[in-house]
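For reference, the structure is listed below as structure tokens.
The complex is shown incomplete by one protein chain, all other protein chains being positioned as in the whole.
Just so it is clear, A, B and C label the chains in written order, and each chain counts residues from 1 on its own.
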Amino acid sequence: MPWSKIKPEIEEPDFQSVLGNTCRKVAYAEAIREALDQALELDERVFVMGQGVDDPSGMFGATLNLHKKHGRTRVFDTPLAENGLTGIAIGAAIGGMRPVYFHNRPDFLLLTMDQLVNHASKWHYMFGGAVHVPLVVWACIGRGWGSAAQHSQALQGLFMHIPGLKLIMPSTCYDAKGLMLASIADENPVIILEHRYNFKHTGLVPEEPYRVPIGKGVIRKTGTDITIIAVSYMVTEAYHAAETLKSDGIDAEIVDLRTLRPFDEEIILSSLAKTGRVLIADTGWKAGGVTAEIAAFLCENGFSSLKAPISRVACPDIPTPSGFTLEEAFYPGAKDIVIASRKLMGWGR
Amino acid sequence: MPWSKIKPEIEEPDFQSVLGNTCRKVAYAEAIREALDQALELDERVFVMGQGVDDPSGMFGATLNLHKKHGRTRVFDTPLAENGLTGIAIGAAIGGMRPVYFHNRPDFLLLTMDQLVNHASKWHYMFGGAVHVPLVVWACIGRGWGSAAQHSQALQGLFMHIPGLKLIMPSTCYDAKGLMLASIADENPVIILEHRYNFKHTGLVPEEPYRVPIGKGVIRKTGTDITIIAVSYMVTEAYHAAETLKSDGIDAEIVDLRTLRPFDEEIILSSLAKTGRVLIADTGWKAGGVTAEIAAFLCENGFSSLKAPISRVACPDIPTPSGFTLEEAFYPGAKDIVIASRKLMGWGR
Amino acid sequence: MKDSVSPDKLRQLYYEMLRIRRVQLKIESLYHLDDMKTPIHMYIGQEAIAAGVCAHLGKEDYISSNHRGHGHYLAKGGSLKRLVAELYCRETGCSKGRGGSMHLVDTSVGHMGSSSIVGGGIPIGTGLSLSIQMKGQGRVSVVFFGDGAAEEGVLYESVNFAILKQLPVIYIYENNQYAVCSQISARQRGEIIFHQTNPADMFVKVVDGNSVLDVYQAAGMAVERARAGDGPSFIECKTYRLRGHAGAGSDVHLGYRPSEEISLWEARCPVADFRKRLLQNGDMTAGDDEFMEKEIADEIDEAFLFAQTSPLPKGEEVEKYLFRG
Partner (left out) sequence: MKDSVSPDKLRQLYYEMLRIRRVQLKIESLYHLDDMKTPIHMYIGQEAIAAGVCAHLGKEDYISSNHRGHGHYLAKGGSLKRLVAELYCRETGCSKGRGGSMHLVDTSVGHMGSSSIVGGGIPIGTGLSLSIQMKGQGRVSVVFFGDGAAEEGVLYESVNFAILKQLPVIYIYENNQYAVCSQISARQRGEIIFHQTNPADMFVKVVDGNSVLDVYQAAGMAVERARAGDGPSFIECKTYRLRGHAGAGSDVHLGYRPSEEISLWEARCPVADFRKRLLQNGDMTAGDDEFMEKEIADEIDEAFLFAQTSPLPKGEEVEKYLFRG
């Protein structure tokens, strides 16, 4: 698919990341690949599996050629049997390994809900801590070029509802690497949902292995007037929106949640306390999704700081259409964030 | 399992239902059974399938002996193959039938997410309206007697996030029948999640077939001080809470949503406009669940009416424990609603 | 039986394959223009299967298709214009521009939709056969799926149910030996287990999927059985896709399959082979062939013109079609 036609390769916004001393500009996919390479190198329990991890496209580049270096026992292709293979990965994890299971799209995770939700998420609790499941499941949200209803779902809203799973959505090359390494090191099942559009970015990434703490958000831009809580690719959209808002005289703060479960309560409560206005931007559906939980949490716990309704920018509650004119209408972006932000600023004045 | 030990059979609270002229007291299970019996009688496209629908327990009584009257071609037992059989039901629906697929527990629906979410929910949209899927999927939430993590999940929070599915949770015998008939008559996939505790109730139910409109909530008790939006069995708990609150001088209004997708926006917005205070009570997990969406919606659309934070009473975000001392700590009820309501009433005074 | 196929039927089979091939070559030739903003999965090399199977089906019979569905759609009689319009994301597309290449549908000819979730259409097609049985319609439901799909548990679940209820369903297993870039040997060992089914439970047959007559013959038996109420069938068609997994053109450069392997199968092209045979046996004249090519080319031109000049869906209507009624 000519993806390059729908989103050019660019450098990611300059988010002022905390950088190591060996930073280089690397592509998003390469950041993940490096994390995997290092994890495979440093920990013999780690292995990488998934339909196509060893193929010429190498999972959009994220697993490219790892099998050549680490062998096909540790980096292996799988049959198309997502639920069974998730259970197999769980079993391997229980048996002391650290599987990283790759999927092209989150849509395919719907086949694995039984093993992820009925099993992986409950195994530690249900047995009073006797067993645990250090498993990483990775999938990349599709968008554009007619990916349509069954190949473009952003399913974080589902996983956010499940106790016992950790849920990660990076937005920068730096975090993509650091959160992958943190997820592999975690003793619990972790789901990483990437966004295809982030793969068009390059950013500064240290060469040595490092971990970005799970459960901690980060402020991508400080501001005083409105808090934009953004997830995954929407962080980039929020960044562009903030630039536009600046010319309106609106100083937006951008919080990148990075981890959705458990999410960083403190960082959003204190940003709300500062600005009094909150907009939440997600790549998934609105109803019952990520924006719902964050809004409800803030309304419950930060009510007295709220000067305006909590605004939610998310996909409309319909399946993704294929046609490009409809995609255009379907996906929210910087423009929607700008419009909603201006509206929020109008409140209580 | 000696269910009777954990919840006695009682008459449901007197909810002042709109009644037909041939009302009788019937048990909750019998109300559903009657709906199925009438649907089978009136529409030859209807059939009932599921593991155990024709067995001596008859799905807690809800399908009891229907196969004897309507034959085993129209009321049939199935292999244990939930995802496959959901697809088969979808195919039959596309072919012009009206399948009603029964599951003992929502937990088993996790096996069917691919067919329900990737297929049933999208088929009509994805083909520009050319095909549709008139399918009813039914499951009954378990609770108590050590049902534990894999047999007691209240998964409405997941389905609430999915465009293209309708989601129903009745709380009275009257609605159990009327919503079942409405769901079977609906041209779209509908999920009905029942609660095991409702099955201990008896209530007034008309004999003739009737439909309760999908998407319409109902006020179970009018009040002026606080709005309690309740779902499924929590309606009964809310009713008891309201009785207690009365003695505190707090006059609670109880809204029974009945349909969670699409939910009745008007009824909750106008109740909020009246009371200014909202508590939402659900039988499922809190984070990212039903209470999240309703709270977020109200915060977004009814902000100026809010005199206090929106309070959420739901299960803690952990798997269900089996032991009864832990179950006791896990499940919220009237007491929690009372405590949270009192707290809300303290706001802004 | 092969000899009992009339020259008319032979030419019809050829026409069907040729038409599928020509449509795809046209799509391929224009894809680089980026006007068809939809993923495409070429059926080039597998035409004999759709053509051979669907030759036995009427409009009232059902098929259930997958991401590689152009051939199934056309062989079943789906509108070419509406197919092309769908690739161009037009409101006049068979799915009104909502589905794209992987989500074709034409209910007027029994094509009830295709799933791009691998294996997803298998139980749905099985369920269609359940509706046939319940209504006593004497129809047939055909499920097309690949070797990747054959690994999904829903196949096992569906076949068990079809056998249990003796449903009028025919599983057409298009084994092209690859799932994306993954060779079947990386995913399965030996032949698929369903070949071992008790013949009393399900009719099983393995055929050369590049021979339209072999497919035609096996499918004929399966359809006959299904219509007679004699239960399900499972036909493995051994074949090969000549193009890349997705997109247009060859994928030799990716290096995941030997170029000799591709050449070998190119030499076994189902369309060219059958053409040669018909000409040799005198079942078709060069004139017939030319006429067909012309007719097909005209139809294709017309379809592309229709598509390219059709209106695009309006953004305001993005929420339409969520629910029926």
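Brief remarks follow.
What we mean here is this: contacts are C-beta pairs under 8 Å (C-beta built on N, C-alpha and C of every residue); 3 or more make two chains touch, one makes a residue touch a chain.
Note that this is a predicted model, so its numbers are computed, not measured.
Of the chains displayed, those contacted by the omitted chain across the entire assembly are A, B, C.
The chain not shown here is touched by just one of A:66, A:92 or A:184, and that residue is A:92.
Interface note for the absent chain: among B:38, B:63, B:83 or B:202, the touching residue is B:83. One chain is missing from the display, and on chain C it is touched by residues 151-157, 160, 163-164, 187-191, 193-194, 196-198, 201. On the side of chain B, the interface with the absent chain consists of residues 1-2, 5, 51-52, 55-57, 77-84, 107-108, 111, 145-151, 316-319, 321-326, 328-330, using the contact rule stated above.
Listed for chain A, the residues touching the missing chain in the whole complex are 47, 73-74, 78-79, 81, 83-97, 114-115, 118-119, 123-132, 163-164, 166, 186-188.
Everything that follows uses one rule, which is that only the chains that are shown with their structure count from here on.
Relative to the whole-protein C-alpha centroid, the nearest chain centroid is that of A. Chain centres here are means of the Cα atoms, and by that rule the chain farthest away from chain C is B.
We define each chain's centre as the mean of its Cα atoms; on that basis chain A and chain C are separated by 37 Å. Here the CA centre of chain B is 42 Å from the CA centre of chain C. Here the CA centre of chain A is 32 Å from the CA centre of chain B.
Along chain C, residues 93, 95, 97-99, 103, 115, 117, 120, 153, 322 each make contact with two or more other chains. Looking at chain A, residues 83, 107, 111, 148-150, 317-319, 321 sit in touch with two or more other chains.
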